[in-house]
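Notes to accompany the following structure.
The complex appears here minus one protein chain, its other protein chains still in place.
Letters A and B mark the chains in the order given here, with residues in each chain numbered from 1 onward.
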Amino acid sequence: MNTIYLLFTVLFGGAILTFLLGKLSRILYYIVFLLTMAAAVFVFYAQIRIGDTVNINVDDMQLQWGLTAFGWLFSLMVLGLGLLAAIYSIAYMKGKDRLGYFYLHFLISIGAMLGILLSRDLVSFFIFWEIMTWASYFIVVYSGKDVQKTGIRYILFSAIGAYAMLMAIVIIYGQTNSISIDDLAVNYSTFSTSLQIWIPLLLITAFAVKSALMPLHVWAPGAYANSPMAYTAVFSGALSKMGIYGMVIVFVTLIANLPQGVIIRDIIAWLGAITAVMGTFWAIAQDDAKKLLAYSSIGQLGYIIVGVAIGTSFAMMAALFMAIMHALFKGALFMAVGAVERQAGTTDLTEVTGLIRKMPWTFIASLISIIALAGIPPVGGFVGKWMLYESLISSDHYLLVILIFFASTAGFLYCYKFLFGFFLGQEEKEWEHVKEAPVMMVVPMMLMAVMALILGVFPGILLKPVDVAMQSMGYAETYGHLWSMSVLFNEWGNQVMLEPLFYAIIIVFMVFLVFLVLKGMKGTRYVTTKDISTSGEIPLEHENLTFKGNFFQPFLRAVDPVMKRQIMTYYRQIGDGLEAFFDFIRRVYSGNGQTYAIYVMIFLVILLLLKDSLFG
Amino acid sequence: MGEFFSLLLGAVVTFILAFFVGITYGGLTRIITARVQNRIGPPWYQNLLDIVKLFSKKTAIHHGAMHFMGPAFIMVTAVVSVLVIPVLNEGRWFPNLNFHGDLIFLLYIMTFGPLGMALGAGQTGNPNSAIGVTRGLSQMVGFEIPWVMALVALMIQYQTTSIVDLMTIQVETGTWIAFSSPFAFMAAVMAMFGMFRYAPFDIVGAPSELASGPISENGGKYLFVMMTAGSVFAFAKLTLYVDLFMGGADNLLILVIKTFALYMIPVLYGVINPRYRTEQAIRWFWGWPSFFGLLAILQAVFF
Partner (left out) sequence: MINDKNAQKIVDIIQNFARKHSIWVLAYGTGCGAIEIPPTMTSRYDAERLGVRGAATPRQADVLLVTGYLTVKTLKRVVRVYEQMQDPKYIIGFGSCTINGGMYWDSYNTIKLLDKYMPVDVYINGCMPRPESVLGGFAELEKLIAAGKGDGATE
């Protein structure tokens, strides 16, 4: 059987098998689930080659499934993150009910994402897109609470995007009579100008919903926070990148050939920058770790969209690198939040405190991931940010650089809030019982954190597949010109050599750490966090010295004017207006027979009056 | 191997130079502050005595592993900055890694230290440290904006992100960048107030405000490392400004004169000023300094 069919059979069949077999015994859930994921990874990487295609004929439309280098790049995220999240979810979902439901939809969404990456024609793209939305919706409402607010909002916005995409597909089919993406790229310049503008806009709307671009982002915080953390790692790591995947295709194949494309690029780039800034601000204001990470995801996706929209090869490389790095460190962070939630019971940053001695491995994974998020060398996020800044400066987008840098600096604030909220600070009695998360939860986190660290020193490992993917989209080769194994260049010939700098940092750090530990080692004693300089007062066990509430109040006060208006308010106002309008129309059905008789008469009169113009 | 050792030797020599120059500047600042306040003040080597005294403390406490790592992080920032910023115009006497990094790397490494220090201070559990950290980070967002605007204006105008290139341009054209990009210089100097944390932006570690904020649990050997790092980092920042805006320096004497003249701007301004609250400080940085930064970018783009 063709390997692509095999892949889908494994995934979708495995999903149904997990659901059915798990009803016999719980262990079977885990075994079949892990086997399915492992089999999918094996089939994909060992058997499917780039360039394989499969054609299915339905009526007179030809569905085409095949793998391109660009899709292969994104599949790293989907399958890699999916496998690690699957291992993690075994331990995370222990003791919860309705496991079959969760695993079924998990596997279906992974399968649908792979389907999106493998579709070479628009109809199967749309079908898999809808399956992905549907499966992830079911997991968002898994916990059963806030179904109305988060679930319906998610489905509504995804539906808006999906129907925009469907409209674009129908228009394209009407014009070219074919649904293949390659045919679209070839025939695009023959469309009329208004169509040439509308089609990318419709498609971008669909992809912007999934990648949480303002103003279509309002579903994201609730959806990310409400779904179980094992799935949110995949949700924000891989699913949002499907929107990026689509956007890159739209920008590279369609808008590049459009003379007015520059305006669309600028608008999307500015929207991306504003998303980055506002997402960061709202993340700083959050007190719940899940919402904080959700808003931070929105902000990071803003950076990626800016890179995609700018479109030069340097910017595209930066965006793709940042996309994969984001999957790595956000996945690790959501897993860490899940670990804390499981061990401590809550993820409220104002309540949990002082877990660093109790959950050291989780802390180390979060620390490295947070350093990657903040973009600080020597961990990987710096490489992406460096490339993004350089590409923006050399392509003359100066004000965007300021906004992005602003968002990046403000990002330090919520990074610190996350780490301080969970792990540092006072150690209180109510969290005395917290123990380290089980091994199956810690290992995926640490793996991703270590990979982020390695990619910071040797970004060439990841830049090679990115380069190949970009070449398949039509860009020129950038190896040696813009990057090599551990050196980054920019277009003016300046460079930053990551390896010697990394060694310098590590050597200095170790020297001084060893000095601090060894100096006077006999005279140094450990004191608890209650033995602090509180003007001589001796805090009792029950006294609360934790400073967690209203963190960053000065900063929030300073940016208060910008945060006063929320986009959700506008959506609510539109919704209320529509409701009032529909309420008004409802009065047509008055239930009174005589009113209906009047309606019929008025209708006949109008017909009579206009009979000439209507019936010629 | 020989190159590695010469690099290592150069790094150590640069570090020692930065340390001693930074110490002297600290001491001179205390004398100048004292004279402004009509008193005599300590001798100019007072900071060195403070540091030796802190080193010779016999006992210490620690709150955990992160407590050790906090001062180590800030030392990393200080040393790596000194390594990446070229000290003299020709790198013969102080060879360092300045061909291996550039301005954007420097920007990010300079923010790594305070963040690491904040993590170390966080583990102590002292609420004063936490409050001090939040204020410090918020203020950092404040002054980074005009600072980045000034740097971006420089990058656009001279089409390079390498500090060595900017220095070469100044030597070649013979004018300082302070005169050919005056708005960038003004924005950068205003941002310097926030970087050095003299009044009116010293609310982060004010002893009477919140028991000295992030360093409240650090004494003895931790404070030794931090004060050393502070002196070295101050020297690094001043050298960066001199390299970027004032034409670099050909020998040590000119470097010392230029950096000291530049250092006096925040010191003398600070000695007569009270403190801003944090949100006032942030809003000030987003006011006139950012306006000058915008003007700098406009000048770079259009002229």
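Things worth noting here:
One rule holds for everything that comes next: a residue touches a chain if its C-beta (ideal position, glycine included) is under 8 Å from a C-beta of that chain, and two chains touch if they have at least 3 such contacts.
Being a predicted model, the structure only gives us computed values, none of them experimental.
Residue in contact with the omitted chain (choice from A:Asp146, A:Asp183 or A:Asp531): A:Asp531. The chain not displayed touches subunit A at residues 523, 531, 533, 535-538. Within subunit B, the residues in touch with the undisplayed chain are 30, 34, 37-43, 46, 49-50, 52-53, 56-61, 207-208, 211-212, 215-220, 223.
The definition used in the following text is that only the chains that are shown with their structure count from here on.
Measuring from the averaged C-alpha position of subunit A to that of subunit B gives a distance of 36 Å.
Within the complex, the subunit B residues that touch subunit A are 11, 57-64, 66, 68-69, 71-73, 75-76, 79-80, 83-84, 97, 99-102, 104-105, 108-109, 111-112, 115, 118-119, 122-127, 130-131, 133-135, 137-138, 140-142, 144-145, 148-149, 152, 155-156, 159-162, 165, 211, 216-217, 220-222, 225, 277-279, 282-283, 286, 297, 301.
For subunit A in complex with subunit B, the touching residues are 354, 356-357, 367, 374-377, 382, 385-386, 389-390, 393, 396, 398-399, 401-402, 405-406, 409-410, 412-413, 415-416, 419-420, 424-427, 490, 492, 494-497, 500-501, 504-505, 508-509, 512-513, 515-517, 519-520, 523-535, 545-547, 551-555, 557-558.
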